[in-house]
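Apart from one protein chain that is not included, each protein chain of the complex appears where it belongs.
And now, chain A:
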Amino acid sequence: MQTLHQSQLLQNPAEAANNQSESDAPPKQVAQAMERLNQAARVIADIRLGADRILEAMFVASQPRHTDMPLQLFLREDASMRQHLQDLRLIGKKLEESGVLTESLRSRSNSWGLHMPLVCPDGAVVAYAWKRQLAGQAGASAVDRTRLALKAFTDQKRRFFPHIDDGLKMEPSSKKHRASHLLLENGREEPVDYKTLPDIQSRLEKLVPSVKVSTYGRLNWLKRANSLPGSGSDDPTEASKPIFQSSSKLRSGLQTEVVDKIAVIELSFPSLFRAIVSLSPAGSVDPDAVAFFSPDEGGSYLHARGFSVYHVYKHITEHAATALQYFLGFGTGTALYSLLLWICSFESVFSKPCTYADSP
């Protein structure tokens, strides 16, 4: 019968696997791991079918009949289920040993820089392909691996955030009213043609004189974030000297930054907040994340997907994520400009009273 046949098949590779030593080359280990994952998926499907059959047998048994057919069904399904579960346990053990469910392969020395396929908690399998590496070709395959990883991430993104690509219709909140108001006012002045980053930047600086807009490539932004004074430093005179030096270095470096490498936009309102917007892909005008921070915060956690240590900026960041989806939902390519204007409307966050809260 089908079920018995399958379990026999599974036992043989299990035995064979026991004989293989760990001196297998990593590509073979990865191939084995992928195969075992597929086997596990098949066994799980069998278990599901077996469970259905058992339920069916129970249903049949509940009908008044005078045969012992249900009993035979039960015994058969019970045996095959036990076998399936046993097989699954075996495969699971093998996978664990080979480091698929944990990340132990990475700690082994001779792994050629390859990674075992990872099983995520939700069941998705992330497999990294590889190329054979000879000395000197490591760089090329790293690029390929990165490209494959990006593809894997994009697939995950499409799977878990399907609405991002389709555009999201959201209810506008009070702050968005303010920003769209601002947009309408300015739209009447000139035709909105802010498709390039320099245009957007100069327009914004004219509209909102108190904001400081700076653009960075990703690596430069990381350097800047790390050079900002952290919230621990209390003495502004001491802290200002190193920033001054490094920011002037960065400024001269920034002038040579090519427009198509710009991936991070920093909007800074002195003494109020610092907003970070990230662009994806670099050089485009498509924002994909935004976060707010205190002007006194510094460190590598300051980026468009990071969170401030202060509640007020955490809340604003959450609102900003919603606003970003709202602006992207229009699909007209004006999302960045709208988002930046919306961010600037927070200039009065500490001075204007909230008009939509219930008064105590």
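Here, contacts are C-beta pairs under 8 Å (C-beta built on N, C-alpha and C of every residue); 3 or more make two chains touch, one makes a residue touch a chain; residues count from 1.
Just so we're on the same page, contacts and distances are computed from a predicted model.
As stated in its UniProt record, the chain not included in the shown complex is "Mediator of RNA polymerase II transcription subunit 20", which appears among "Transketolase-like pyrimidine-binding domain-containing protein", "RALBP1 associated Eps domain containing 2", "Mediator of RNA polymerase II transcription subunit 20" or "Anaphase-promoting complex subunit 5". In the complete assembly, the contact with the undisplayed chain comes from A:L272, out of A:L272, A:V285 or A:A335. Among A:S227, A:S294 or A:Q325, only A:S294 touches the chain left out of the display. Residues of chain A in touch with the missing chain: 231, 234-236, 271-273, 294-296, 308, 310-313, 350-351, 353.
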